[in-house]
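One protein chain omitted, others in place.
For reference, chains read A and B in written order, and residue numbers begin at 1 within each chain.
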Amino acid sequence: MSRRKNNVGTLFTPTVLAASVVFLLILFCTVCAGLLAPYDPEAIDLSSAFSGPSPEHLFGADNIGRDVLSRLLYGGRTSITNALLVVLVSVLGGVPLGLLCGYYGGWLDSLVMRVWDVILSIPALLFGFILVAMLGRGSAASVLALGIAYIPMISRLARNLTSVEKTKTYVTAAKSFGFSDARIIFRQILPNCTSTLFAELTVDIGYAIITLASLSYLGLGVQPPTSDWGMMLQEGLVNLRQMPFLVVAPGIAIVLTIVSLNIVSDGIQAYLDPEQRKLPSFRRYEKKKHK
Amino acid sequence: MRYLRYILKRLCVFIPLFLIVSLIVFFALRFSGVDPITVMLGERQATPEVMAALRAQYYLDDPLISQYLRWIGNAVTGDFGVDYINHQSVSTLIAQRLPITLGLVILSIVIGTILSVALGVLSSVREGRPTDRTISVAVLILVSVPPFLLAIITLLLLSVFAPSVGFIGAINSVSDYWARIPLPAFVLSLNMVAIVTRVTRSSMIIQLKSQYTSTALAKGLPAKMVIWKHAFRNALIPVLTIVSIFAGTSISGAVLVESVFSLPGLGGLLTQAIKTNNYPIVQSALLVLLLVFLVIGLVTDLIYAAVDPRIRKSGKGITA
Partner (left out) sequence: MNTLLKVSNLKVDFMTVRGIVHAVQGVDFSLNRGKTLGIVGESGCGKSVLVKSILRLHEEQKTRCSGNILFEGHNILDLSPREMLAIRGVRASMIFQDPMISLNPILKIGEQIAETFRARRSMTKGQAAEEALRLLKRVGITPAEERYHQYPFELSGGMLQRVVIAIAISLEPEILIADEATTALDMTVQKEILDLLKWLRKEKGMSLIVVTHDFGVVAEMCDSIAVMYAGKIMEYGSARQIFNDPCHPYTRALISSTPSGAKGGKLISIPGAPPELYEPQTGCAFYPRCSQAAERCRESLPAMHSASGNHVFRCERPQ
């Protein structure tokens, strides 16, 4: 395993570092929603409906007086855990399959890849619709549906990485030591693919958040009383004219989460492929060097 | 001649692909475990005779495969049967709503392609300079905003700055259509702009660094010609690939954007039908949307081959 070091930059550029901190902060706040949220997100208090920010309700309250901050935290918990579950499903389904296809090739590989070709010719959200129609609505069904919808993409990536890795010397060496195929695949090849897979998965978490929110927005995802950012958007849209903030708050939450994920993913990719990295100007480079 | 042969080859891939996709759509719904009869009856009670009559009317006692063949056979002639709940002609329902979705999708692809090509080429020519960096940041943010959120933001901005612009009501005339479609189409295109700009930029950068670009410069061509006639035409191939993939996202996005802008398109029909398990509508609306997607893919393949002589020779396309 070669770690590509060079004297222009590392993985943790200030931007990537900032984005990671933002994402981890969002993750922390939403996972700990139970501890941080000042109110029960479903507690109705008609007396404070549409109230603006106040010491009682930091982000105000919605049309039926539910605390926006609490809803944002709990909604985020649903959005992010579900997105992580989607990615987990797709990794569990896609990665082993991709590794096997890439390592053994042959008819299994051709068959699986042809099937993926067909499935990938169906847009992800529409495939999600098909699966939601099949599995029913609700949180679990939409997570499973999207998880399955993402399997082809992940397994194809894992397969392509594996078929490159398996030609490398360390695999030949491992074979000559008489290691079992399973050991070579999971202990030797897989660790060498993780960084690229991780970059892809980071983006996929973002996509999953968006798609899950889309399904919820359309009423096909999580069902009341559970709520996520997508559903908050849908509810907020109804009250757009009275209180735009009901749309703005979950909107900002979604965008912030996804921007930070995308920056991290871009950072990993740039780190893995130095050719893509932005070069410093001569002046900046030389100034840095003289220090 | 060669081009004609290429078209035939692509059609040979297109038709089986369409059939397989239709199989997936049809059988996925049959395995949902929802009994069509309960959907049709809703809250009502019915005698076994009535239920048997309904089963016969919808051929539900036939083997699945013959049900499929009947559906797809009729679908090819434009007949999608009647729905489970209101017993309306699905074809009519779709025909009323298709122009809106189709207009939205096609217009957004056209707007998106033009915008992103312009931005991507500009960005690549100015690689590393402030223009490029600004575009990159804008693109990164845009890529992170889901289309329906962009639509909501647009509505929000409109409600603040132009409260008189209405987005509710039926579309009854061509002028209604052109008043209501372009803005949602533009909003829908923004996500695509973000991705395609990125692809155009990186593809252009590769082409601008390639040796034939140096040849073109060295022989004395003006920079504009080198950029557009040489580099861009070569860069177009990956761009077309991503555009055709993005057509899918555009179609999914259209479903959402329609809902935000309350446009009576296929999206609303489809989601309502999924919620009520009204499968004749679900399967047919999905089939039509997927057909739109596959046709867009076919068209990009044909453009692709028109641009690149090597593709014409090999007969390969972007889609499977």
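The definition used in the following text is that contacts are C-beta pairs under 8 Å (C-beta built on N, C-alpha and C of every residue); 3 or more make two chains touch, one makes a residue touch a chain.
Just so it is clear, the model here is predicted, and its values are computed rather than measured.
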| item | value |
| --- | --- |
| Chains in view touching the one left out | A, B |
| Contact with the hidden chain (one of B:S159, B:S210 or B:S262) | B:S210 |
| Residue among B:D62, B:D79 or B:E127 that touches the chain left out of view | B:E127 |
| Chain not shown, touching residues in chain A | 6-8, 274-275, 277, 279-282, 285-286 |
| Chain B, residues in touch with the chain not shown (by the definition above) | 127-129, 209-212, 214-223, 225, 229-230, 233-234, 307-310 |
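Rule of thumb we're sticking to: only the chains that are shown with their structure count from here on.
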| item | value |
| --- | --- |
| Rounded Å distance between chain A and chain B, as computed from the means of their C-alpha atoms | 23 |
| Touch list for chain B against partner chain A, complex | 17, 20-21, 24-25, 28-29, 31-32, 128, 140-141, 143-146, 148-149, 152-153, 155-156, 159-160, 202, 248-249, 251-253, 255-256, 259-260, 270-271, 274-275, 277, 279, 282, 286, 289-290, 293-294, 297, 319-320 |
| Chain A residues within the chain B interface of the complex | 114, 117-126, 129-137, 206, 210, 213-214, 217-220, 233, 236-237, 240-241, 244, 247-248, 251, 254-255, 258-259, 261-263, 266, 276, 278-279 |
